[in-house]
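Please read through the structure below; I'll follow up with questions.
Entry: subunit A
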Amino acid sequence: MSLLRLRRLTKSFGGLTAVHNVSFDVNVGSIVGLIGPNGAGKTTVFNLITGIYQPDQGEILFNNTSLLGLRTHRIIGLGIGRTFQTIRLFQSLSVLENVLAGCHCRMRSGAFAAMLGLGRHRREEKEALEQAMNALAFVGLDKNPLQPAKNLSYGNQRLLEVARALATQPKLLILDEPAGGMNEQETEALIELIRRIRSRGITVLLIEHDMNLVMRVSEKIVVLEHGSCIAEGTPWEIKANPRVIEAYLGTEED
Partner candidate 1 sequence: MLQLVDLHVKYGQIEVLHGIQITVNPGEIVTILGANGAGKSTTLLTISSLVKPSKGAVMLEGAPLHKLPPHEVVRRGVAHVPEGRRIFGTLTVQENLNLGAFTRNDTARIHQTLDWIYELFPILAERRRQLAGTLSGGEQQMLAIARGLMSQPRILLLDEPSLGLAPLLVKTIFQTIRNINASGVTIVLVEQNARAALKLAHRGYVLEVGRIVLEDSAQGLLANPDVQKAYLGGA
Partner candidate 2 sequence: QADTIKIGLMGPMTGPWASEGQEMKQVLDLLAADLNAKGGVLGKKVEVIADDDGGDPRTAALAAQRLATQGIVAVIGTYGSSVTEATQNIYDESKIIQIANGSTAIRLTEKGLKYFFRTCPRDDEQGRVAVQTMAKLGFKNVAILHDNTTYAKGLADEAKGLLESQGTKIVFFDALTPGERDYTAILTKLKGANPDVVFFTGYYPEAGLLLRQKKEMNWNVPFIGGDATNNPDLVKIAGKDAAQGFYFLSAPLPKDLPSPEAKSFLDEFKKKYGSTPNSIYAVLAGDGFRVITAAMQATQSTDVDKLAAYLHTKLKDFAGLTGKISFDEKGDRVGEVYRVYKVDAEGNFILQP
């Protein structure tokens, strides 16, 4: 059963068609990789899914509801969590508060409840704190939750983004180059993490240029070039696809 369904998605900027007629499905519980040369339109696809851009044409269905025209925060509320290609943390806020941002959309109490210090509000705050700490523990960042996010090293900032996205309690998690700036050892840990996320019942869609990671975690891979889908299949199929080799992978020499 498909959780996310993209149909004939098209988006252009000025004269440039960044995404052209892209269709693919992401099945419930699967890990799907989205790859392609630089500028192929991968990030743009993510931005279309999360409502940062509106498609010129096409259809995006999540759990059979259309996402077209919805603002980003609504889409997140429906159960899609995301990370950004260039890290976008709340740099001067604490690690914990970054994750609490993710909890926000699952909380209800408003300004007046807070001002009056209602019990409901206090209970909710406590729960959120608990959940945020759990998310941090899940990615292994719960050691020093009150330090500002900017003090984390690059790789840990990426993990923090993942924790924040997890705190929104997504059904689908989309990751844009999560391994960027990580060394091989750290990438190994990330692979482990992605598998654990999936085993919690969360579907994952990811962009990555690290082929080691993509090939090992994905069940399905979609390849974009110049905005269009040029291949779709299992890692083995993709690795062997001459078009993908020519456009993206290059020949293995070592």
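To be clear about the criterion, contacts are C-beta pairs under 8 Å (C-beta built on N, C-alpha and C of every residue); 3 or more make two chains touch, one makes a residue touch a chain; residues count from 1.
A word on the picks: all candidates are chains of the complex that A comes from, given by their letters.
None of the values given here were measured: they were computed from a predicted structure.
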Answering which of 1 or 2 touches subunit A in this complex, the right candidate is 1
Within the complex, which stretch of subunit A touches candidate 1? 13, 16, 35-40, 43, 85-86, 152-156, 177, 180-188, 209, 211-212, 247-250
